[in-house]
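Some notes on the structure that comes next.
Only one protein chain is missing; all other protein chains are in place.
Entry: chain A
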Amino acid sequence: MNMLKLWGYAALLAILAIAATSCDTTDNNKPELELIPVNQVTVDGYTISLEAEKEPETGANTLYWKLEQNGNIITPQSISIQPMMDMGDMMHSAPYNQPKTAEEDDRYFKNMAVFIMPSGSMGSWTINFEITTPTDEMISGEIPVEVASSWKLTSVRDDNDKVYFITWYAPQKPVTGQNDLTFLIHTRESMMNFPAVEDLVLDVYPYMDMGGGSGHSTDFTNPVATGDGFYEGDINYSMSGTWTTSVVLVAANDTLPEVVFEYSVQAQ
């Protein structure tokens, strides 16, 4: 019995030493909606606030709409919008969808818009809206939006001058290690109509220029179409620093010229 006790003691010591250095890093806090105000207008006593996760920029943006009356948040029956860029001699819209109740916070309506140009000397963006209030009132107006330039959008044209807008949808903030790699691709049928393109084959290639005329790629999976213009794959950055990712679109046996995204990856 004495022996058993000693064995137990010995084993315990060994296990304690091992356990002492181990610690579980459980990190399961749910991402909370952190929004910044973009702009606000007041129409007929209703305050319409546009908020977003980041300052609006070229490429995909998730926009959050909030309706207030007398300082109280109220839930509209519906919101319908249209982004519009006024370039002086012409106007055009952008790829976007209509707001729906945000599942992460039902006080908001949420939609996605792909701004295809930055605001500036070329022109300015506004979003026209029509809101049905809970009391069946119709309010409408426009809300100006300042769109910054970003690396997340580029475009390419085929021989027939058909344009493809290629949006770097994810990762929004590339970090070292595994990232979902998602592109969103639209074309332009008219100045007001930008349908998604679902039948392309993408050929991407990440590369890091390490200076001195040399560089290397990293592990990745070519994105494939998943519907609504989305193409999903993944990219596994070996290190932080400046990376490029070239994208070649293959549409109905027509290989388009390569476009290149250049961006910075952070160590995480």
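Rule of thumb we're sticking to: a residue touches a chain if its C-beta (ideal position, glycine included) is under 8 Å from a C-beta of that chain, and two chains touch if they have at least 3 such contacts; residues count from 1.
Keep this in mind: contacts and distances are computed from a predicted model.
Participant: Which of the following names does UniProt give to the chain that is not shown: "Outer membrane receptor proteins, mostly Fe transport", "ATP-binding cassette domain-containing protein", "Carbon-monoxide dehydrogenase small subunit" or "Peptidase M42"?
Facilitator: Matching the unshown chain against "Outer membrane receptor proteins, mostly Fe transport", "ATP-binding cassette domain-containing protein", "Carbon-monoxide dehydrogenase small subunit" or "Peptidase M42" yields "Outer membrane receptor proteins, mostly Fe transport".
Participant: Taking the entire complex into account, which one of A:M87, A:M210, A:V224 or A:V250 touches the absent chain?
Facilitator: Once the missing chain is taken into account, the touching residue is A:M210.
Participant: Contacts of chain A with the missing chain: which residues?
Facilitator: Counting only chain A, the missing chain is touched by 2-3, 6-7, 10-11, 13-15, 17-23, 25, 27, 175-178, 208-219, 234-236, 238-242, 264, 267-268.
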